[in-house]
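Following this message is one structure expressed as structure tokens.
A single protein chain has been omitted from the complex, and every remaining protein chain is retained in its original position.
A, B and C are the chain letters, set down in written order, and residue numbers restart from 1 in every chain.
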Amino acid sequence: MVDLKCNADFCLIPMGTESPSVSNYIAEVQVLMHGSGLKYSMHSAGTTVEGPWDQVMELIGKAHELMHKLGVQRVQTDVRIGTRVDKKQSFEDKVTAVEKILKE
Amino acid sequence: MVDLKCNADFCLIPMGTESPSVSNYIAEVQVLMHGSGLKYSMHSAGTTVEGPWDQVMELIGKAHELMHKLGVQRVQTDVRIGTRVDKKQSFEDKVTAVEKILKE
Amino acid sequence: MVDLKCNADFCLIPMGTESPSVSNYIAEVQVLMHGSGLKYSMHSAGTTVEGPWDQVMELIGKAHELMHKLGVQRVQTDVRIGTRVDKKQSFEDKVTAVEKILKE
Partner (left out) sequence: MVDLKCNADFCLIPMGTESPSVSNYIAEVQVLMHGSGLKYSMHSAGTTVEGPWDQVMELIGKAHELMHKLGVQRVQTDVRIGTRVDKKQSFEDKVTAVEKILKE
């Protein structure tokens, strides 16, 4: 067990699909995210999620499992994971901090 | 010269800074982005930008140069770059495509 | 629990360290990897490890915990994770497959 909260931003890529369009698969992942109870946000280059390390990593693993259940034979995901112990910071706070500086 | 349009999502990390907080640096990068003329969007885990390959990559390089000018001795960036030739797709269209499926 | 084997390649970055050199920290991570029992390989841009999803992700989390114990206040890691269900493939097999094609 890992005793840390984290922010993770992941970009999941189904491989060996017939079509280069993967929005159907990403929509399925979003349904999974919605059911997870964790705070998340989708953007054009990935999905950001925050929570306890183990839950976040299991959720991304569940997304891989889901892809395989849907017939995808190979899945490649890039994840950017951040942890910090100097302060609590939600992923939204990071954008707010930069915007505040830009306004000053 | 690379004759491709691309979407790039980059997460830039100044290394060897005294403080773990880097929002001041990220704000400087946002000013650079704003002056570039390229379409971009900041989120909590990076900045997405789209345009001709060479311009996008030069811009990210300029961000590294800027960090070094500000005294940062080492910079590490993770970039997710996508190109596609089957259709034109702005980074916003990717989110719209998924949201449309979710509504159906 | 995630019932998948995976290959993961991670690049861990301690943030807010006084020095831009982080090889001391990376050496500590290698000691952790060595003790894990999982198959791994360090290269100049990261460390590749393979095994059951949960064990691999916990190990990367333990690396974050270790950094924080050593006084690093913020850690950012980029991970590339691959799973496939069409065949078993060790990370070494991937290089061998490409080299075999290059020789033909």
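In this section, a residue touches a chain if its C-beta (ideal position, glycine included) is under 8 Å from a C-beta of that chain, and two chains touch if they have at least 3 such contacts.
This one's a predicted model, so the numbers in the text were calculated from it and none came from an experiment.
Enquirer: For the chain that's not shown, point to the residue among B:V22, B:V49, B:V75 or B:A97 touching it.
Expert: That would be B:V75, which touches the missing chain.
Enquirer: Where does subunit A touch the missing chain, residue by residue?
Expert: Contacting residues on subunit A, toward the hidden partner: 11, 13, 15-22, 73-74, 76, 78.
Enquirer: Suppose we count only contacts with the excluded chain; which residues of subunit B make the list?
Expert: Against the missing chain, subunit B presents residues 1-4, 6, 15-16, 53-54, 57-58, 60-62, 64-65, 68, 73-86.
Enquirer: Footprint of the hidden chain on subunit C, which residues?
Expert: Residues touching the hidden chain, for subunit C, are 7, 9, 11, 20-21, 23-24, 26-27, 30-31, 41-46, 48, 78, 80, 84, 86, 91-92, 94-95, 97-98, 101-102.
Simple rule for what comes next: only the chains that are shown with their structure count from here on.
Enquirer: Let me have the rounded angstrom distance from the C-alpha centre of subunit A over to the C-alpha centre of subunit B, please.
Expert: 18
Enquirer: Could you state the distance in Å from the CA-based centre of subunit B to that of subunit C?
Expert: Roughly 25 Å separates the two chain centres.
Enquirer: What are the residue numbers in subunit B that touch two or more other chains?
Expert: Only 11, 20-21, 78 qualify.
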